[in-house]
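With one protein chain removed, the remaining protein chains of the complex are shown where they sit.
Chain IDs A and B follow the sequence of writing; residue 1 opens each chain.
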Amino acid sequence: MQGSLAGVRGNIQRRQLWSAIFAIVGLLVLFIAIIVLLALILQLAIQGVPRLSWAFFTSFPSSKAEEAGILSALVGTALVMLVTAFTAIPIGIASGIYLEEYARKNWIAALIEINVTNLAGVPSIVYGLLAMGLFKSALQLGESVLTAGLTLALLILPVVIVTTREALRAIPSGLREAAYALGASKWQMVWDHILPYASGSILTGIIIGLSRAIGETAPLITIGALTFISFLPPSPFKSDFPFLSFDWVRSPFTVMPIQMFNWVSRPEPEFQLNAAAAGVILVALTLLMNGLAIYLRYRFRKGVKW
Amino acid sequence: MVDQPLAVAARSLFYRKKRHRDLRQRFIEVLLFLAALSSVLTTIAIMVLLVTESLPLFEKVSIIEFITGRDWAPLFDPPRYGILPLICGTFVTSMVALFVAIPMGTIAAMYLSEFAAPKLREVAKPVLEILAGIPTVVYGYFALLFVTPVLQMLYSPFGEKLSEWLPDIFPYELEGFNMLGPGIVMGIMITPTISSISEDAMRAVPVELREGSYATGATRFQTAWKVVFPAAISGIIASYILGISRAVGETMIVAVAAGLQPTLTLNPLRPAATITTYIVQVSLGDTPHGTIGYQTIFAAGLTLVLLTLFFNVIGYFLSRRFRETY
Partner (left out) sequence: MVEEASQLNQLDSTMFQPKAEVKNLSFFYGDAKVLKNVDLVIPEHRVTALIGPSGCGKTTLLRCFNRLHDLYPGNRYEGEIMLDSAVNILDAQVDPIEVRMRIGMVFQRPNPFPKSIYENVSYGLRVQGEKSRSVIDAKVEQALKNAALWDEVKDRLKDSAYELSGGQQQRLCIARALATDPELILFDEPTSALDPIATASIEELMSSLKQQVTILIVTHSMQQAARLSDYTAFMYLGELVEFNQTLTLFNHPANQQTEDYVKGRFG
């Protein structure tokens, strides 16, 4: 059936041509994606970097573009992240441990599992509506740092849960049995052995989750974070006993991405330069966190040999 | 048998310790369970809120009118409550995004999985992941101030001719707000999601199948396209569905660059509001609990959740339909 040798060769060449074409197209697509990333960062940097100055970091927003800064947004982001981290990390890790180590194979566990997967796919603006109806209206927490932090915590909870589970699943069962064989209870086994071994991977998931929370805008707009904030929340530290204050959690706030959205939606080009500058800081933050997470994951994968 | 007193004492101590430990274990397990339950409570809270808060609206407007009405202007006088324009805006921006993301994501995945050298794959994967991690508001800035100006520049030489030819479709000049620019940027943002999940699915295809194909004299492209792609199709469909969900739910890119005016149009060259941008637009003003504005954004949110749920269910059945066990 193969006909002449020349025929066979021609046939192969024709077929190989498609492979060659696809290899080129594939490489091209990859490069387009990477070039777009570079263009995005470059465009931001060209516009925004000249605006970065000490004053930009230490000034409040202003109606004059040249005088406006990101002090309140930066502090707001830090405080909101504090609330998010303190809520999402313990609940997320505890859920992951329950689902992976404790849950029996029954309908409740199945329900929780399906639910976590589905929650990860809920559009972020819907969390904003949740915040609006539950935290702001029903629980009367107001347009506060606490509301924002809790909202973002719920948003990144699926990320933390899923990575915790994957990290725990990667620990060989032999280690669990070894701990039991020495008389450890289930919780001792988890706390003394499984969690420490899995901590690197869990940390990676937490960083990725928090970096997502830092960049989220939509769910915070619905709770009215887009107000003109030219003051700082009360300090968490006091001079008298007990030296810590939690007044700041009830304070109004703004955050970095909201500040950027505010500036970018203004028609004046001067404010768009401010938006670019805020964008540079945002991108730098998220790149740093994502890079750290990828590096950690790489290191843990290399370092651990079961 | 009669126990020795000492042994009895020792045994009861043993039991007491066990009882104590059991209680402690039980307590910890309940705590962990409550944490896991919090995600279920979140879902319940979302659904209950979306339904109860938008219910008052449906006492004023029939569901039929809400779904089929062609005009969305709830805060005007007289108010009109047809959500179709918002759904249209969501549909157009998502379609543009998928036109970019599905081919790019699939090709990138197939290239990385079947063609690329391991070194290139090790570099390209994290770079693509970083692309997916950039905040969406930054992408919005990019759409408004970079992609749209570029599109305007590319469009202007043809604008005059095209607008004479079909004035209803082609504007003389591309407006600063349009659905094309943010749609394209959204597509670029979704590409890594699709390529990453599709690539995982293709890599999971057993090497025996590939070798079986090569052994019959197939080329790399034939093996990738005729054996690996169909074998991984259920995972690839799952990645498309996730991409669609993200496009439908994306807020900031369209809010910044697509305009906020609800318009019933399928023309990506025109500006229009989406379901998500409407929620943003109303939230930017003051929306006290119980006002019409408040009720409409919950109705919009409910529509959005039902839409994404719809796609997820379709995706679930599609990928089950095509699931192969190697």
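Keep this in mind: a residue touches a chain if its C-beta (ideal position, glycine included) is under 8 Å from a C-beta of that chain, and two chains touch if they have at least 3 such contacts.
Quick caveat, the model's predicted, so the values are computed rather than measured.
Among the residues A:8, A:24 or A:138, only A:8 touches the chain that is left out of the figure. Of the candidate positions B:123, B:162 or B:209, contact with the hidden chain is made by B:209. For chain A, the residues touching the chain absent from view are 1-2, 8-9, 11-12, 14-16. The chain not shown here touches chain B at positions 117-118, 206, 208-219, 222, 226-227, 230-231, 324-326.
Definition applied: only the chains that are shown with their structure count from here on.
Residue ranges of chain B in contact with chain A, taken from their complex: 21, 24-25, 28-29, 31-33, 35-40, 42-43, 45-46, 49-50, 53, 104, 107-108, 110-112, 115-116, 124, 126-131, 133-142, 144-146, 188, 191-192, 219-222, 224, 242, 245, 248-252, 255-256, 276, 279-280, 283-284, 286-287, 289, 294, 297-298, 301, 304-305, 308, 312.
Listed in rising order, the residues of chain A touching chain B in the complex are 12, 15-16, 18-19, 21-23, 25-27, 29-30, 32-34, 36-37, 39-40, 43-44, 47, 90-91, 94-95, 97-99, 102-103, 111-112, 115-116, 118-119, 121-130, 132-134, 137, 154, 157-158, 161, 185-187, 208, 211-212, 214-218, 221-224, 226, 257, 260-261, 264-265, 272, 275-276, 279, 282-283, 286-287, 289-291, 294.
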